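One structure follows; several queries about it will come next.
Every protein chain except one is present and positioned as in the full complex.
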Amino acid sequence: MPQKEFRVGMIGYGFMGRAHTNAYKQVGQFFPSGYKVVLKAACARDAAKGKAFADQWGYESVETDWRKLVGRADIDAVDICTPNNLHKEIALAAAAAGKMILCEKPLAMTTAEGREMVAAVEKAGVPNMVWYNYRRIPAVTLAKRIVDEGRLGKVFHYRAKFLQDWTIKADLPQGGQGLWRLDVAAAGSGVSGDLLAHCIDTAIWLNGRMETVCGMTETFVKERPHQLTGKVEPVGIDDACTFMGRFANGSLANFESTRYARGHKALYTFEINGENMSLFWDLHDLHRLQVFDYKEEGKTRGWKSVHVTDNSPDHPYMAKWWVPGLAIGYDASFTHQVADFLQGLETGQPAGPTFRDALETQAVLDAVLDSAKSGKWVNVAKT
Amino acid sequence: MPQKEFRVGMIGYGFMGRAHTNAYKQVGQFFPSGYKVVLKAACARDAAKGKAFADQWGYESVETDWRKLVGRADIDAVDICTPNNLHKEIALAAAAAGKMILCEKPLAMTTAEGREMVAAVEKAGVPNMVWYNYRRIPAVTLAKRIVDEGRLGKVFHYRAKFLQDWTIKADLPQGGQGLWRLDVAAAGSGVSGDLLAHCIDTAIWLNGRMETVCGMTETFVKERPHQLTGKVEPVGIDDACTFMGRFANGSLANFESTRYARGHKALYTFEINGENMSLFWDLHDLHRLQVFDYKEEGKTRGWKSVHVTDNSPDHPYMAKWWVPGLAIGYDASFTHQVADFLQGLETGQPAGPTFRDALETQAVLDAVLDSAKSGKWVNVAKT
Amino acid sequence: MPQKEFRVGMIGYGFMGRAHTNAYKQVGQFFPSGYKVVLKAACARDAAKGKAFADQWGYESVETDWRKLVGRADIDAVDICTPNNLHKEIALAAAAAGKMILCEKPLAMTTAEGREMVAAVEKAGVPNMVWYNYRRIPAVTLAKRIVDEGRLGKVFHYRAKFLQDWTIKADLPQGGQGLWRLDVAAAGSGVSGDLLAHCIDTAIWLNGRMETVCGMTETFVKERPHQLTGKVEPVGIDDACTFMGRFANGSLANFESTRYARGHKALYTFEINGENMSLFWDLHDLHRLQVFDYKEEGKTRGWKSVHVTDNSPDHPYMAKWWVPGLAIGYDASFTHQVADFLQGLETGQPAGPTFRDALETQAVLDAVLDSAKSGKWVNVAKT
Partner (left out) sequence: MPQKEFRVGMIGYGFMGRAHTNAYKQVGQFFPSGYKVVLKAACARDAAKGKAFADQWGYESVETDWRKLVGRADIDAVDICTPNNLHKEIALAAAAAGKMILCEKPLAMTTAEGREMVAAVEKAGVPNMVWYNYRRIPAVTLAKRIVDEGRLGKVFHYRAKFLQDWTIKADLPQGGQGLWRLDVAAAGSGVSGDLLAHCIDTAIWLNGRMETVCGMTETFVKERPHQLTGKVEPVGIDDACTFMGRFANGSLANFESTRYARGHKALYTFEINGENMSLFWDLHDLHRLQVFDYKEEGKTRGWKSVHVTDNSPDHPYMAKWWVPGLAIGYDASFTHQVADFLQGLETGQPAGPTFRDALETQAVLDAVLDSAKSGKWVNVAKT
């Protein structure tokens, strides 16, 4: 089948720049489609760094000004891998230029920013997506399928945690190379936008709209040196954020995230308890879904550890990889997301989460942070 | 060594009546002391049931009126295993009669009731204890020792859950035989007093005072038939209760309990995250403590699954049982509690939790339920 | 119901003496029957130790000569808790005296001894049983029920391990107080008779006769001081024993035991792989049975962790204990065994394993040790 080119312009070259690029390179081998991904250009403010990245990862050219990249005629899609404070501006420009946009999460710094971005892509009519990649871990996708089959019955509880421990060191700088997530100016918030955003995206996908929340935040280390200036300044981000809430379907929410849970590297877990079935997942063992099915006979009823690695249609995406029992990595979730995005282009059924989908997560985040400030329950804004 | 008699009068003959009695019978074999426990009398309103219980478990006599039992001269200690709504009245009478009192948890229906009880036992000067038995699961006791050694460093987070699923069935009656925990008149509250009470007691023991909380409750099944009358009536208890909070040591609290978490029988778990160490325990595998020690070398750092079954002083209580690897049951926690109570009598260092200790849990429960009603943060009353 | 007395004479007062006695004391409370257990006499060569044991555990009297105990008219059942080298002699005498016999495992030092014992009890017509207590851990009993329902289909594999690490220390004495298991004169063999015996008993019970075996043994520490004499002498026991084999049903056997597996306290595990179902159990988490059911739908097929703690007929024995989720201990397996023995007396259907049942295990052990000596496959003798 003759393939159409899908020419990518990548802005940013950090952790996510690498993860997305690996996906662009793998997608053709594992999920061949009518599109051939071409790594057209990479953009970095620092020309040398941009060049090194492009050389190592196979981009054809380099830009140092994202506006130039966005303006190039030979780019079909712009991938935004910058710190959060640039998402909006770049997305608006890219939409105006008629580019498809794949934006790293969270969509924006605030719901207000997000609304502008949604308006822009919808007005421009450009395909768009936000990289909430965990939806496409096969075990998580399987959870979604099970939920969609209606097998859980009435849902009572949804709980999620994202626990890390990498910022406990009090002398860790805020801001700078690899550390912009600690800098409120660049990140907008702390664990809420970084970690809870993932939890909320999955939750809405699996369990529907959240209506009302009550949250709390804490900043354990109050001052940190800035990496670039060396100056010790107040820390503006939330180190930990916990919230309770209610979903539209009547179930209760319990969410928590922190970077101060000693012993946990990236412990994203969720659990959903329905009348007939419960599901549990844990990023630390990402290839397993835990399933409890109350409809099974009592004698041997228990939590099933499903190793989601069968190369059959039973296990999402896995027929394209290896043989049963052989796990794929975290990175594959990005490959799946590109595959689905391209498939969406072909079928006209856009892969989610779109900017509009991701706006809902933004609204929950805003409500949680408002509540943490006011000490009161807050309704989540309709999007 | 010549033994002194410790003559028990047991009020109630249900689940807890059996658990406590098994402990009274085992304590002399596994934890011999200067006291010999004598099962003097059991009390039940229904004479036949009382007789059957006494015969099966070896009580010397039976009473049908708890006031008579409390008044007997040949009773040293009264064990209160009734529904919660009788705790106060019995305790007050027993204190007035100069009896030692071992009261099933929660101490009382409310903090106010609890204060009266504390005042009564302290005025009477009688030894007293509340059966928060989980403190004496060896893995939990080991956690306490580790905390007391100061090895955790600054604590950031404490989280606990107690998840069950036994009341999901909508036609389960409220009240009646074995079901008084569903009857607000007898129980005072639902999962908060029944399950969260355990979580809070352990938390205060391990992590100190809680200062402020914000909670929510839900009653999923709004009406149930009463077992005795058959009448369908509004349900007064909380089916689920979640709360956030702050401890006096600056750490954050996240607590949840429910009887609607399909797949969990009695999943009481707690986790405490300190700067240098984290601990995790799970009642479903009660003989294990999970320990993460950041001070270990990085290469092999991980969560250690400590099988707390060594018959050495390293593992609390276990030197008195079997050999390494052989687990004791839930029931042994009560045996340990009796052993410690008796030791407290000998040493003059009373075993906790005393009524006064348990009052703190009551104050947290009241604050949580107040907060759930008002939708606001509530300060925990000083006790 | 009027109860008949079941008067026990206990010979031995060590680990097993305590475990059995605890069971005799608990059985009436948890598994009431037509029999009332009476602890009539305890026997120990050392009068003071015998007296102390009897006082602590509630035996009415003490003997220092087991022949006298066996001859007492007020004893119905003799419980043999001595080192292995005395089993035969006592059992023969007890059978001759018309006593019921409950003998600690392994039945005997050799198959030849075992045959004499079987002949004796069968000639005397006395009820008899061997304390292979693991059959009565609820999770193990549940495994048996599932096997008996024919749900596994054709069985391909049975594997079992019993791994410990308590004798690695080279200066641990052989023989003496609490150490007779290291003394070949008292124990007959090492891990084979001590640990593999359990594995083999369960295996035969679940999977039928073993026909042929090929084994190896190793003694890692070649000489040890004897505790009593202080003399350093060659070690006669096997420190480790591994064997392969074939069952009569065509499945393959893989068994291993050792006291040199650092990190394992009493890791008895077994797994059985059938065409349609597999089962796995682990003594370190004795309340769980792992079940894989191939007949379940592919999408959510996985190993189920069944927490065998429901107080319902679904879970063997558990209806008599607590509520779902609350585990019983290792010790309860003995209580169950007494309960079943007494029930066997009432129904006339003797509880297994009888001496005759246990003889099969002895024959496998002999074949394994023969094979380890000869380096050849050995057929298991018919019993």
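Going in written order, the chains are labelled A, B and C, and every chain counts its residues from 1.
Going forward, a residue touches a chain if its C-beta (ideal position, glycine included) is under 8 Å from a C-beta of that chain, and two chains touch if they have at least 3 such contacts.
As the structure is a prediction and not an experimental result, all values here were calculated from the model.
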Subject >> Among shown chains, those touching the left-out chain >> reply: A, B, C
**OP:** Touching the absent chain in the whole complex: find that residue among B:74, B:314 or B:346.
**Re:** B:314
Subject >> For chain B, the residues touching the chain missing from this view >> reply: 142, 145-146, 288-289, 291, 293, 296, 298-307, 310, 312, 314-315
Subject >> chain A residues that touch the omitted chain in the full complex >> reply: 15, 18-19, 21-22, 25-26, 28-29, 32, 56-58, 164, 166, 264-267, 283-286, 307, 309-310, 321-332
**OP:** Could you list which residues of chain C touch the chain missing from the display?
**Re:** 156-157, 159, 163, 165, 168, 214-216, 218, 220, 240, 242-244, 246, 250, 252, 254, 256, 258, 260-264, 273-278, 292, 294, 303, 375-377
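Just so we're on the same page, only the chains that are shown with their structure count from here on.
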Original post:
What angle of turn lays chain A on top of chain B when you fit their CA atoms, given in steps of 5 degrees?
Top reply: 180
Subject >> Inter-centroid spacing, chain C versus chain A (mean Cα positions, whole Å) >> reply: 54
Subject >> Whole-Å gap separating chain A and chain B, where each centre is the average of the chain's CA atoms >> reply: 42
**OP:** Quick one: report the Å distance separating chain B from chain C, using the average Cα coordinate of each chain.
**Re:** 35
Subject >> Shared-contact residues (touching 2 or more other chains) in chain B >> reply: 264
